[in-house]
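Of the protein chains in this complex, all but one are displayed in their positions.
Let's look at subunit A:
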Amino acid sequence: MKAPILRTLFGRAEVAPPPDVEAAALRSDRFRLEREGDWRRLDAIVARMEKGRLRGLSDEDVLALPALYRTAASSLAVARETSLDTATLAYLDALVQRAWFQVYGPRQGFIAWLRAFLGGGLSRAVRAIWLDICVALAVMVAGTIVGWLLVMREREWFFALVPAEMAGERVPGAGRAALLESLRAQDEAAGLSAFAAQLFSNNAGVAILAFALGFAFGIPSLMLLLHNMALLGAMLWLYHDAGLTLEFAAWLAVHGTTELFAILLAGAAGLHIGRAMAFPGDRSILAAAAASGRRGAQVMVGVVIMLVAAAVLEAFPRQLLGTEGRLLIGTTMLLAWLAYFFAFARKRAPDAGDGA
């Protein structure tokens, strides 16, 4: 006979016999004893839901939950005005709060949320911050131009903009052959997956930083974009000077269209929060920050997904393919992202899945 033992060990305590209401000397205790059964039932249902064991709930329990919740809430209101029993008040406070979290808890599982998110929520969030994307794009273009112009005027700027360990052989004055060598395809894939994984976790860190810095009114996000793009501009000038513009662009485009797009979105999401806090309109600052933060967070999940794609592209096709193949993949990826963000799921209701 295994079942009875298991039930006493792991089951809930047996239901207590109905309390002897007349035994209580105080009116407030009689009030409590009359309603105690309902409270305990609600407690048991809520405890099950908190453990995530929704399957174990019977239909009657699910149907009774809202009514039991309201009963407990009104009991609490009455008890506050008539009872001085702290134990009961504390129990009711905790019970009503826990029940409220379950009644108003997340109805979606993570998978359902992810499906709605990829099936349009992300695209809508990106479209909602279009203005910030335009600003961030302008800043990035400006950064590239500034980097280019600075290095063109004065070569010393290159060393200021590009850290030495990153530049390696790619410095002004390096021969065309050395520069071409740095863009060459590799023959085998050994070691590249480790490279990709590292790239991803580094880039994801930078993107999250660009987003999080938006909290300070967006200015640090823009500075981060400006600095990184100036570096790119300096590199671009270096290869242009050696007559390798197309090769460099192809080398960069494989993953760059995805990665730079992701960084653009991260900076724009940060800027979106900063802008909402600086100019909240007729909402309170906190409300504006919360609405923009939730929208920005959705964009950031998209950014992380894009960075995974970018790291894979950077490690494999870029290191293994020639110039034409690189350009083709880069352009395809860019068009694919643009279509997904700006043309996908346009017809749905704008608020569905927005979650605000």
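Assorted remarks:
The rule is simple: contacts are C-beta pairs under 8 Å (C-beta built on N, C-alpha and C of every residue); 3 or more make two chains touch, one makes a residue touch a chain; residues count from 1.
Methods note: contacts and distances are computed from a predicted model.
Matching "Molybdenum transport system permease", "RDD family protein", "Spore germination protein" or "Sulfate/thiosulfate import ATP-binding protein CysA" against the UniProt entry of the left-out chain gives the name "RDD family protein".
Touch with the chain that is not drawn comes from one residue among A:67, A:94 or A:160, which is A:94. Shown as candidates are A:129, A:146, A:179 or A:213; the residue that touches the absent chain is A:213.
Residues 19-20, 23-29, 32-33, 36, 39-40, 43, 49-52, 70, 73, 77, 81-88, 90-91, 93-98, 100-102, 104-108, 110, 113, 190-191, 193-194, 196-198, 200-201, 204-205, 208-209, 211-213, 215-216, 273, 286-287, 289-298, 300-301, 355-356 of subunit A touch the missing chain (whole complex, contact as defined above).
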